[in-house]
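Have a look at the structure below, then the notes.
Missing here is one protein chain; the remaining ones are kept as they sit in the complex.
Let's look at subunit A:
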Amino acid sequence: MINMATLSALCTLEGHQDQVWCVAWNPAGTLLASCGSDKTIRIWAEEGSQWVCKSVLTEGHQRTIRTVAWSPCGNYLASASFDATIGIWSRKEGEFECIATLEGHENEVKAVAWASSGNLLATCSRDKSVWIWEVTEDEEFECASVLSAHTQDVKSCTWHPNRDVLASCSYDNTIKLFKEEIDDWSCYATLESHDSTVWKVCFDSEGHRLASVSDDKTVKIWQEYLPGNQEGIPTVGNEGTWKCVCTLSGYHDRTIFDIDWSQVNGRLVTGCGDDGIRIFSEEVGSDKNAPSFSMSASVRKAHEQDVNSVAWNPKVSSLLASCSDDGLVKLWRFKDGE
């Protein structure tokens, strides 16, 4: 007999005055940043047994803040806003201070992400482009490349866990991979399979698998096949080929907006437009080339409205954060089944 895994609510963090778009844990797992349509960023931390709001960062943007992302060192926070700019916040002196505003995108910036190597930032926008920025020694941010590979609004961008490779996904239904070659960055792979807008992609901890979620209500798992792979999948040059090896359909009733792959427990969590949060685990003995995932736990009505973002704590395996159009941030405890 198998004991069911459970996902239970830990606490609700109130404070945002409008829909909350994104939640992000700092690399140490001690702070949670959230942002939303009220144009603020809130920083939450545990104090005793409570989670409290430690800071509210205002005056950084003139419109909705869509995504926040922590730098790998944990000292900087980047915010992507509908006001077409990206804010860079530094907490070197204790309190967060906006040290730079990156301009260049034509319109709403949808996402920002830091590469693990530390000096690269990626941003993407409704202007259909993906920008790569380099951080110089004196904390200056310079544009390294402007990539117009997508044909529509680019919803999100995510870096590979240990390579300077970027994945982006778009309203054009594709996922694209970018890397630097000689003098410039370019798109070297396009992953097509979803029937509608791809809202988010994320890599697993090794970086050989990718998970994507879409308006088509499915989760897709992609596997990388490197040159010389034993399955005989053809490759081009010295890059691997990505193939969709699993599609999870029938679990979600509406658009899936976010997905996160835990670096600690290997599970996937999704945030959906049907107000639910779901956890998926790969089955024991699953074939790498045709993996099977099952839904371990779910909360059908995790929030009162669309769940916009979900994030596993990078250090504490059982801790998870979510946020929603309902203006709330919630923390959850995941308990594994037997």
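Some points to look at:
The rule we apply is simple: contacts are C-beta pairs under 8 Å (C-beta built on N, C-alpha and C of every residue); 3 or more make two chains touch, one makes a residue touch a chain; residues count from 1.
Keep in mind that, in the parts below, contacts and distances are computed from a predicted model.
According to UniProt, the chain absent from the figure is "Iron hydrogenase small subunit domain-containing protein", selected among "Ribosome production factor 2 homolog", "N-acetyltransferase domain-containing protein", "Myotubularin-related protein 9" or "Iron hydrogenase small subunit domain-containing protein". For the chain missing from the display, the contacting residue among A:Asp38, A:Asp127 or A:Asp306 is A:Asp127, taking the whole complex into account.
Of the candidate positions A:Glu14, A:Glu106 or A:Glu304, contact with the unshown chain belongs to A:Glu106. For the chain missing from the display, the contacting residue among A:Gln62, A:Ser117, A:Ser148 or A:Asn162 is A:Ser148, taking the whole complex into account. Within the complete assembly, A:Asp184 is the residue of A:Asp18, A:Glu139 or A:Asp184 that touches the hidden chain.
Mapped onto subunit A, the interface with the missing chain covers residues 103-104, 106, 127, 129, 134, 142-146, 148, 183-184.
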